[in-house]
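The other protein chains are all here in position, but one chain of the complex has been omitted.
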């Protein structure tokens, strides 16, 4: 059993703490949050100690490994400290909003053998993973096109948007990773465009976009299309489609249950989709913990690592540049 | 080109006349109806002669074959006349409401080599036919259970119900044939039960049922379940399901088009199903004409014939007896 | 937190023990099994004590309530003992294979106010529950017909079949309850028929059936059709369909994930369904624990109780009598 200390007791940190406590391969060693009350509450509910600081959580002998779910600007620091303490790391995305900071972090931990895993949880969704497997196993022949549809159920609070680093680094970053996961080759070109349609006033004020399209191409010509919206009122919309020379693999939305209604005016009516990521990716969050524990146990690199976090961030920067300049940006233009 | 004379210009006769006129393998030789105005109108629209009588239609040298779509009580007479005239026959179901009359007809035409086809149109539906093919080809292994769901979109007019011969001979008769088509063995036992739920007053008055369930078993133990309702407000509901030792084959409902709607309260909402048989079985009615023309051209028996009409009627009688007596009725008890 | 002692550490008891341990409203007080090694293993894994006997589990002051998941013949005894000890009960179905024993048990606990819940877990499936809610809320108007499709993924071991009490009391019993849950009225007539198609030799030897159809009717004429098979190779098949005067509500099968494959020979191909009840009804088993805890906390009767267990068993007996006699059996004929 891998004893994990969870840093961060916000919405996602609390969920991770519960998952770590319940997973058969892990044990929750304790939790930390900058808000001591929040940490104490989570610790109390789960019957574990609350650490007084992030450093204590990382260095405590009761902690074998750390799960970093604090605010983004602290991720790189904690990664460096955990590496220094020799503790395996599962870090929520993104590593940092600044590619420079990410590169500095990479430089500082360059020679480490410590397993570092990035929380690109969607790779562990059984449907997305089966789609990836179909591609890898040749079930659809040579891959030609990937389409990632990813829409939040509703606009995040203004404060969240303001601190998010913009839609490409906050939201699309998951889809950049999903596209790479499916493509099996690195994108070399990025085109992006953004609109302000869901909450134009907020988007104007923050210089952000709520509706974006990204098109990427690999050296061999494989295409990936990402479409994002901050608002899909029918529920969290998460789909992946892969077209190949011998077929197509898709990962469809999940319905919350199997009921449908038929009436004089309609047929096959179903419920709205699950509201958001904690419900939609429940299975994936659990299997992410499992992969982390397995990688540590086997002394191997996790299936998704630090470099994946860096590349997704570079693609986000390329998309931002593409929007500014109205042209295709080569990924090689980004540091 | 097979020149066909169509007897009967009611709703289904008119449809047949149009189909015969448009089908590449057939030509409409003329039409007849007891109502001369109706016949004249159809004849005028399709540019063909109207015959003065059923006998004229049958014996006319311009007619190679006849399609009988008149009222039920005339079917057996016209079959006998067409056989006497040496004209191949496509007859709408049922042959007659009386099994005695059917048997008399069978006796009278006993030694004929004239192709006689019964209008069990659903056998020609591409989805149902593919399901039958899956069974025959072993795609689901040994067949164990067949479930036929068959519900009209709405209660027929009282006058229709009064003259229908009852739900089993009027409506379920199609499903008895569908069950036989799928089973590949003859049912030997029949159980049926009926309820008066859609229009209890009309059903009480006519001694009929609007909601029925039939369970049949073959000698080897294969089961068929039929469920009927005179009213499915969401549209004409026509499904078949076949469970076997190695899988399941189903024929689902068809949607009128591919549109779906998603909103804050629902997802995947589609249109009501097609309203009734002329729309739902359009492809099947056309392919039925094709099979009839092919059978005549090849001098062979059509894939569904007189005896199929007789057996379906016998099963209807068995069902009626089962309802009356509250017990399983052996088909051998019916004449 | 309701402290629950779990009696029985077989497949379903182990699952219940894990669920009770993880549920936010309950705590696992300890476990018991007639096989002390099995009990010790489960106890060790979950960090709780193993009780030395069922009596000790029931009477222990550390136990607020009991969950009975032992072999069927012990259920009634344990229910009586738990009632005597004043401990609320969640008991797996069936109460007993003998209606006489059930009635004796009912007599002995007649005046108790102790909450007793029967483990008809499917009522708690979100899809089935939404279908029931659609009926109750009038979304489909007056209910006319209910169809319950319930097929196991594969034949149980011979030893299980031999001790099962027969398909109606072992397997269909869930579907009798599901039909009652949907019907909103009591069935008054039962017709059943059985075949030996999946494993004829085993069925012959045990006098059992592996493929059965049951048709029931309420006093107002509502019909329920149940179809069961011991083997659906494509996965555990669990569907409910309710037809009403104003529409239809269905609860469809759940796919294990959202992936589909398309190729030159096919489209929309999905994975086999979840293999069996522990996976398929995972959500339902958890919500069943929640309902039990809530009922105890609120001092009210659980939503499904002892009498529901008795009625389902009486319907099973009626079905068995119907098969023997080839006729409709009135439920009033059964004690």
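Labels A, B and C are assigned to the chains in the order they are written; within every chain, residues are numbered from 1.
The rule is simple: a contact is a pair of C-beta atoms (placed from the backbone, for glycine too) under 8 Å apart; a residue touches a chain by one contact, two chains touch by 3 or more.
All figures in this text were calculated on a predicted structure; none of them were measured in a lab.
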Of B:59, B:150, B:172 or B:253, the residue in touch with the unshown chain: B:253
Residue touching the undisplayed chain, where the options are B:20, B:79 or B:134: B:134
Touching the absent chain when the full complex is considered, from C:24, C:138 or C:272: C:272
Touching the absent chain when the full complex is considered, from B:126, B:158, B:219 or B:297: B:126
Missing-partner contacts on subunit C, residue numbers: 233-235, 253, 255, 260, 262-273
For subunit A, the residues touching the chain missing from this view: 141-142, 144-145, 147, 149, 151, 189, 191, 193, 195-198, 211, 213, 215, 217, 220-223, 225, 227, 229, 231-234, 237, 243, 245-248, 326-328
Positions on subunit B contacted by the hidden chain, ascending: 22, 125-128, 130-131, 134, 139-140, 239, 246-254, 256-264, 271, 283
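Everything below uses one rule, namely that only the chains that are shown with their structure count from here on.
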Chain at maximum distance from subunit A, centres defined as averaged CA atoms: B
Core chain by centroid distance, with centroids computed from Cα atoms only: C
Centroid spacing, where centroids are CA-atom means, of subunit A and subunit B in whole angstrom: 57
Multi-partner residues of subunit A (each touching 2 or more other chains): 253, 260, 262-264, 271
